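What follows is a set of notes on a single structure, which appears directly below.
Removed: one protein chain of the complex. Kept in place: all other protein chains.
Here is chain A:
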Amino acid sequence: MSRRVRRKVARKSKGNDVVASSCPEIRDEVLDLELPGTVDWRSLPDDTVIQLLSCLSYRDRASLSSTCRTWRTLGSSQCLWNTLDLRSHRFDANMASSLAPRCVHLQKLRFRGAESADAIIHLRARNLCELSGDYCRKITDATLSVIAARHELLESLQLGPDFCERISSDAIKAIAHCCPRLSKLRLSGIRDVNADAINALAKHCPKLTDIGFIDCLNVDELALGNVMSVHFLSVAGTSSMKWGVVSHLWHKLPNLIGLDVSRTDISPSAVARLLSLSQSLRVLCALNCPILEEDTSFSASKYKNKLLISLFTNIFEGLASLFFDSTKKGKNVFLDWRSSKNNDKDLNEIIPWLEWMLSHTLLRSAESPQQGLDNFWVEQGGALLLSLMQSSQEDVQERAATGLATFVVIDDENASIDCGRAEAVMRDGGIRLLLGLAKSWREGLQSEAAKAIANLSVNANVAKAVAEEGGIEILAGLARSMNKLVAEEAAGGLWNLSVGEEHKGAIAEAGGIKALVDLIFKWSSSGDGVLERAAGALANLAADDKCSTEVALAGGVHALVMLARNCKFEGVQEQAARALANLAAHGDSNSNNAAVGQEAGALEALVQLTRSPHEGVRQEAAGALWNLSFDDRNREAIAAAGGVQALVALAQSCSNASPGLQERAAGALWGLSVSEANSIAIGREGGVAPLIALARSEAEDVHETAAGALWNLAFNPGNALRIVEEGGVSALVDLCSSSVSKMARFMAALALAYMFDGRMDEFALVGTGSEGISKSVSLDGARRMALKNIETFVLMFSDPQAFTAAAASSAPAALSQVTEGARIQEAGHLRCSGAEIGRFVTMLRNPSSILKTCAAFALLQFTIPGGRHAVHHASLMQNAGAARVLRGAAAAATAPLEAKIFARIVLRNLEYHQIEHTA
């Protein structure tokens, strides 16, 4: 039975939830407070309660506030409601109205999505100063204008990094008219920012010092030259700027300190003019500007006290040289700046701005990989992101962590990451830093850090480091988070770490399995991403014997079957089916296989999934059915649930599908065909032809599996005839003679042996009328070809010298040598029924000496001591009285030497097993 393990890099998504509070996350839940004490905690001082409330998520805050009247009052204290972060919540007008009484003094608000934006006005937070939103593609002019009109005290407005395509200059004008105190305006992806809008800002917002029109299509550069108040300006990623105009105008802006022109086509001459002419400018950020970078002769070193940040400058050194006494040189300039008691007022504005812009540009550059940045990322980019992760600005930290998660990924689909970059992150202490963030109490950081850890862990060395630094426990802890986004990324981390054998045990030990199963129950109705990742991680874990038992103990079978039955999302279905397949892959060592089959609706659901329009789902469902059919009762139940028809249909339709799907489709039919009744049904439903087609596949796994299925089918004479009629003999002969897989050759030979041991002939004669003669003619030809190939096949495993030696002496060593030469290692995994063993025993008396030899060869494979089912086969043979037949074959004068020696070995194997058995 096969098991599959696959890795997957978590998909990119942005941003998350943060709750204002001030306490560290404790990893272990050490307290067992189920036994209540005698103290009434209501006597806690009010300030203590408020501090405690400030640590909690909104949900827990509401719960705690509803426990008693005293705390209810404290729960609506103003200081708890200065800031709101609604990004991980469904925020609509109703929720806004219920929050409104507490939001009179709300200062800061973060939200996500246009629907939330529409609800903001219902908070009636007239004192709001800072508003920041992401996922704002659909936010409209009308919404934004109303928000501006209702919040006249607004000082800071940030929308992005997603493009706000539906926002036009009209809304910006409205903002200018309504919000006279505006000091910071950063908008992403506006199509057109015209002169009217900018002039309105210049006229009505005298305090506007920080402007960002990022990734816009058109910005009126002429008008921007009129905004005298501006200190910091970013037009990063904004196309079609007239740099000639810019460089002749903007240097006249009297207060301009920082300018960000990253990801644009600014020319060296424009950069030079800005640097040389502007009196006030201190930092020009021009990362990833191709035209500037092409000019290798360009140097900014001659501009005293002005810093140019670009791909070809040493950014750390630049920052250090300009801002600090030059004793401190390292990759922690931002940190140094924070810890130093610096009184440079400009600097205290510049650094936060720079952090923000750098993190933005780095993330954008990481998202759209381009050639030629390799060196930059390894030498500076990774370290910069790590440094930014220690910023005091939360959104910068989050973006830097997202950047780390993104820049290591080369190919999202195949989940491959860049080793050099991953190891650069590791070398600079990134793992410890990320784990530190993952442990922080802020959920936005937790999820971004977990995502970065997840992606980096695709690299085995990083995964090892993560495990060594205690990362598995941290991720298992985060997987228990009440915040969906955090839980999702943590599950993704566990998914990637559960690849391979090294960390499965540690994940189980950290309670990860229980956490993942609980995740499925917790988000069963509303979390595509989190469910997919939890199921994916469980699938990997279930590949391990011990872990699979734990998955079942934690209720995993029920959870995964529930997903397979009810979840409509294909990614989830795929992983759930894969997990069930892996759970069922330990047929002999635990009872999960049977347990899955007994779960109500499980088999029906899997059969249904084999009809999914999504190839991955079909593949994993077929794989699960393959593994599950190992159990006798499951096998019959699958057939009863329509499994035969479904799987035959799948095999018929998969001629152009991936080898993985083809293999599993054939495998599931193989598994089902173990019982003759199913075998007959498969033949009747038209399963023979597609299996023959699959047996012709180039892919080893596919044709090997198809050969197994055909072998089982050929047991039935009716099917055997069908195989002949559908042209299967030549396919099997090809496999038998030339497959790279010994197993495929072996099973093809056995299938041919079944087909031509005489039973089919009887069937063919009885079953057909007038065509009988012509058929028997073609049958004869096929038979000759088959037997010739069987003979060649068996001879390949027979070393003449060893045979001569074995014939001459009865010493065990000689026989052992023959056995070693003949042994097909994987054949030990095959398990035959009594009927099959009986058929080979009968075949020992077949008139054809080739079939005699073949039967003895097969029985030898099935009884070699140490084979997984050798004992089972030996006892079947004892029951069938095989010993007598074998002795006959071993002694027969007419039989070929090989048959006699093989028969002697089988006899010896039987004796061995009998002694073992009685001992």
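Everything below uses one rule, namely that a contact is a pair of C-beta atoms (placed from the backbone, for glycine too) under 8 Å apart; a residue touches a chain by one contact, two chains touch by 3 or more; residues count from 1.
Everything that follows uses one rule, which is that contacts and distances are computed from a predicted model.
Selecting from "SKP1-like protein 11 isoform X3", "Proteasome subunit alpha type", "Septin" or "AP complex subunit sigma", the unshown chain of this assembly corresponds to "SKP1-like protein 11 isoform X3" (UniProt protein name). Considering A:Thr70, A:Asn194 or A:Ser849, the position touching the chain not shown turns out to be A:Thr70 (whole complex).
Among A:Ala460, A:Met482, A:Ala594 or A:Met785, the one in contact with the hidden chain is A:Met482.
Of A:Val39, A:Val740 or A:Ala893, it is A:Val39 that touches the chain left out of the display.
Those residues of chain A that touch the chain absent from the view are 22-31, 33-48, 51-52, 55-57, 59-60, 62-64, 66-70, 72, 98, 441, 470, 480, 482.
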